[in-house]
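Incomplete set of chains, arranged as in the complex.
So that you can tell them apart, the chains are marked A, B and C in the order they are listed, and the count of residues begins at 1 in each.
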């Protein structure tokens, strides 16, 4: 009985393994996932999935932010934030903390977790090779930047050498000044610049819903135009908007599909990649 | 529940997929398997497994005989055999039938079955590029040959070009005369000459047993030296001897492992290759 | 005196040797040539020419049928043919015989003859890698097929690996069913698919004639449009039509020249390839 199921899983999985071999898959891993008590196990499972993807020839790129960890460190240093137009202002002192925490705390933690399965992970920040080139959004917000251009050479070089890049989402402007940027947006832009096969957002929800109050209305597969309607009719709202916008942008920019998965499910990346059923919500262009 | 099992199968399988990518696996497929009524389904499942192996980068080589089909054709042509020392004599007329049936009937049937899944199979006989060079065993037996040398260039060239060679076990001597040879022995010799990772014999038994009358005594894993003891104590006997001898010879010649599997189990090749438990009996060298 | 002639032959031959190095030449070898008493010598001379062509870097491809041998085997098996619209019907039983004889008898005989001069020949049938993909001509004729598409990958791969492919003209449809096809037509289609330099038909006539009754009217060189006129005026008729049509089709499809040679002349292939005078009839496009 179990042998039959095992054989079915394999028969289903092998063609996907071939299809995705050599393809780039960008995975956005949230800072939240690292912050809680039980998260170390979640990080370990995530790290194992990334290494298994790498094992069968997929080229994974991990992109991360680190909001909770930044807040902790600001608190420790007694730095209080001011706000402008409802958004937190990133002054020089805050920016230094953001950069230290993302590059010097969160990034090495993810890299080390992956490397316990085989020394393939390499941390990169948007400063390296000026990978994420930004301009300031507006003066009032301080060092908050919007991406002008992704230079994919460092990441591409690491992928070609067989490494798994782990990208800390710090931007840099033409003068070498560092900037705070939105990690979801950065992940989408990186996927587009790399010509990725997939961009996958690991979240703490099961996926998108057609009816926000009905768990049974999970959207398994949708298109860019349907998504835009869901936004305009208010079905999708709030914190999901930047993620969903990044999905739309990435798919329009040539990424084959975008995914919103529940990072709390063990091995959800493998389930999405290697089964017919997949996991969470898959977003493709209108024609495909 | 099912998702957990699926994830487990994948986590287990992916490292094997990596390990075997680019490796050559020789599969001996018996003429019996093609002869019965329900065999067309068995052939279809076998063909699917071969293509799936190929899909994930394994280099499969199929080797076949065709005893039952030869007997049928000899009967149709009213050719009766004589015997010498208890073995059937292969005279010129019989040899012509053997060659016609193996190269012109069994081989194309297997090739066509595989090609319904994607035109990768190419039939080869031992005559092509003098792949299987033989000498006559003795005059009394007529055109019965023993392999002197396997020239792997044709098979290797086809593998390098991405094809699945399907080898008909006809031998040829220095003068270009065709010979009848033992297919099990040929399969082992080919595996050795190719530096194969595995030689797999698909049979109609579950595997080798430690006690021939006790189904529960199936040997999952054994070594060359244990096998020799089982032969010397008579546990292994009769028709299994040539197969087991070929396994021993191949492993001694550098093939990493030899396998005796039950070809009646659906997708038994995938189960053997991609699960920790494997299937049937696995034979390795004494040290590993 | 002889030295002067030898030098002249060499001075004439060397530029042709250079011109044809690396070029593909398809040679249609008839089943008739194998059927007679003295043919073993003819086969040996033919095999020597093929190996000498290969020696100086030409890429020969041999294509064969086997009508007489098929008839012999049908007779032995007491299979009588029915006819439809004046053409022999190929039922399943007949088809099996056709395939057995071409793949299992004629093909290995040619391969072995070539390999006595150096193990370079490899038998291929239209089934391998679905090289010759066909559709049924019409229901009444049974398994008689017309070529839809030549997939040249197997033959090309063997050529690139330094082998001489010997093609048995069995076709296969999308479902893997084998079909009987015209060998002359197949040879032309293969030459076209390979982008061959030449297609050469070895026959038992000296070449085409302008006046069918006048041996002195041999056509040494002609063009596609002149040939069409000769057909429309009835000068060329009967059994020569399929061969000549295949020549026209191949030249139109990009083959530089088609040749009808007398296979009974010793080393006629070398004389055609490496002398200014050539041999038999040469057909080119209208402009060249």
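Everything below uses one rule, namely that a contact is a pair of C-beta atoms (placed from the backbone, for glycine too) under 8 Å apart; a residue touches a chain by one contact, two chains touch by 3 or more.
This is a predicted model, so every value here is computed, not measured.
The complex is built from one repeated protein sequence; 3 chains are visible, and the structure file as a whole lists 6 copies.
One rule holds in what follows: only the chains that are shown with their structure count from here on.
Ranked by the number of C-beta pairs in contact, the top chain pair here is B-C. Of all residue numbers used where subunit B meets subunit C, over half belong to both copies. The two sides are thus made of the same residues.
One finds 61 Å separating the Cα centroids of subunit A and subunit C. A separation of 48 Å divides the Cα centre of subunit A from that of subunit B.
Separation between the centroids of subunit B and subunit C, computed from CA atoms only, is 35 Å. The residues of subunit A never reach two or more other chains; the list is empty. Touching subunit B in their complex are the following residues of subunit C: 76-77, 96, 99-105, 107-108, 111-113, 115-116, 119-125, 127-130, 151, 153-154, 157-158, 160-161, 163, 170, 172, 175-178. On the subunit A side of its complex with subunit B, the touching residues are 2-7, 9-11, 13-15, 17-18, 21, 48, 52, 55-57, 265-267, 270-271, 274-275.
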